[in-house]
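Sharing a structure below in structure tokens format, with a few things to ask.
A single protein chain has been omitted; all remaining protein chains appear in their positions.
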Amino acid sequence: MKEVIHTPVKALEEEEYHINMGPQHPSTHGVLRLVVSLQGEIVKSLKPHCGYIHRGIEKMCEKDTYPQIIHLTDRMDYLSAHINNHGVCLLVEDALQIEVPERVKYIRTIIDELTRIQSHQLWWACFGMDLGGLTCFFYGLRDREKILDIFEESCGSRLLHSYYTPGGLMWDIHPNFQKSVKDFIKYFRKKIKDYDRLLSGNIIFMERTKNVGHLSKEDAISYGITGPSGRASGFSCDIRKHHPYGVYDKADFREILFTEGDTYHRYIARMDEMHESMKIIEQLIDNIPAGDFSAKMKAVIKLPAGEYYQRVETARGEMGIYCISDGNKTPYRIKFRSPNFSNLGVLDHLSRGFKIADLVAIGASLDFVIPDIDR
Amino acid sequence: MDQDKLKERITALVPEAEFEENKQFLTAFIPAGKLHTAAQNLKEAEDTAFDYLFCQTGVDMTKYLMVVYHLNSTKHGHSVVLKVKADDRVNPAIDTVCDIWRTAEFLEREIYDLLGIHFNNHPDMRRIFLDENWKGHPLRKDYKDEVNIVEL
Partner (left out) sequence: MKEADFLDNATLETFKHTGGNVLLTTIDDVIDWGRSNSVWPLTFATSCCGIEMMAAGASRHDFARFGIEVYRASPRQSDLIVVAGTIVNKMAPVLKRLYDQMSEPKYVIAMGACAVSGGPFYYNCYHVVRGVDHVIPVDVYIPGCPPRPEALLYGVMQLQRKIKLATIADVKRIQK
């Protein structure tokens, strides 16, 4: 009998070799390039290469007025477009000490939460797809369209709205707004059970995500991992709780905290967040006070010279805007602290020692939006 | 800790520190040479425990370059802003803090890429966004690029 030759397999196990994931790869969610060193199937180390969608937004902002900057922030984290807009609006309003009408605060908070839900729906759809469940993709996007309809009715577009302006809103909400939101909540409460049935309790899914990519609380803080990913590790970082803006202080909601910090709990944290968001919306939707949809603003907005820092909680974590103004109508320097950029830094740490298929699951659980990394 | 106590604490640590008044956060200018030890101390000491670097920004102030560190303590909830100047515009260099806060590794690479500030002892000091052979650092105020930039 001929002996089976094992050498090629052995060579694979001993030698380290590099593969390139991206920039065009369906599971990196955009144009991220990961250079992965593998030994066999095990990830030894990983180097992210970004910049394939670096558009230089910070440089452009130095030549733009504040209302113009709002349109650029849309295009960074396009799945949290409203929330990014909210950040810039709050920055300007705080600097000029403008009191925005109560109605605006309510509407902004509700729309922010709707944004969070639609972002998580898309994330859920892609997470399922990355792990091989194409059904999730269709279910997630089906429900997301309902929210986009609400946006379209009131804001006039589907994805990038620029609906908030410094001092208020572009125009008032559609008369149907309250009804459609309530309808949606009723609809989605039913549908989210499907999500759990399809994925959360699925044994294959659990096998692939539990105890994969563990992140401790200390590491989460040191790497600056915010948002649901950080909270799954026990890092209490919800800006809505710690530095409330809008009317989050009037709403009763829970900050989702876990201690396990593995891929599965990052998943559960986002699922629970959708429930919390619906809770917030339900509390606010009937209490939108009457009034103006915008405060009086000067035609040309100039921030007094100084430094300003404003943070908001996007669907992916803490987004900070650091602005240095020299008193002109354009900022001297503006820096966006994007949650995804920090989250990317931890990918190497998380995926070491796991199989390359787990890398896909870990990457999906961190929920990257690449233009927000590169800006 | 409130702002006054923090101020005393930082003055004790770095006597040369200069403070800026009327800011959102307590803001201190730290000499570049003292940055690393001060940062290490601020993170490790029980009473300050600044364990979360939530923003690190490079700024071109035309006369000098500056790096701004926004620090927060998740334990005590207080924040401080440290600023470090790099006077030399040709070869600016500052010590890295990425061994203290891991998030700084990427943030410093970004600052190096866009502003050209070199961070000493950084494990992987390369450009992060632009190509290796890109000329210049776009976020500098005197950056000129006739080929790529269409001025409005």
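Should a chain be cited, it is by its letter among A and B, assigned in written order, with residues numbered from 1 in that chain.
In this text, contacts are C-beta pairs under 8 Å (C-beta built on N, C-alpha and C of every residue); 3 or more make two chains touch, one makes a residue touch a chain.
What you see is a predicted model, and the numbers here were worked out from it, not measured in a lab.
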Seminar exercise, completed: Among the options A:137, A:258 or A:293, the absent chain makes contact with A:137
Seminar exercise, completed: Out of A:60, A:206 or A:356, only one touches the absent chain, namely A:60
For this session: Spell out, residue by residue, where the missing chain touches chain A.
Result: 23-26, 30-31, 51-56, 59-60, 63-64, 71-72, 75, 78-79, 122, 125, 137-139, 141-142, 144-145, 148, 158-160, 370-371
Problem set entry | Touching residues on chain B - with respect to the absent chain | 129-131, 138, 143, 145, 148-152
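By our rule, only the chains that are shown with their structure count from here on.
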Seminar exercise, completed: Note: chain B sits from chain A at a C-alpha centroid distance in Å of 25
Problem set entry | Contacting residues of chain B [partner chain A, same complex] | 22-25, 27, 51-55, 57, 59-60, 68, 70, 74, 77, 101-103, 105-107, 110, 114, 127-131, 138-139, 152
Exercise. Touching chain B in the complex: which residues of chain A?
Worked result: 50-51, 54, 56, 58-59, 63, 218-219, 221-224, 235-237, 242, 306-309, 311, 318, 320, 322, 324, 333, 335, 337, 341-342, 344-346, 349, 374
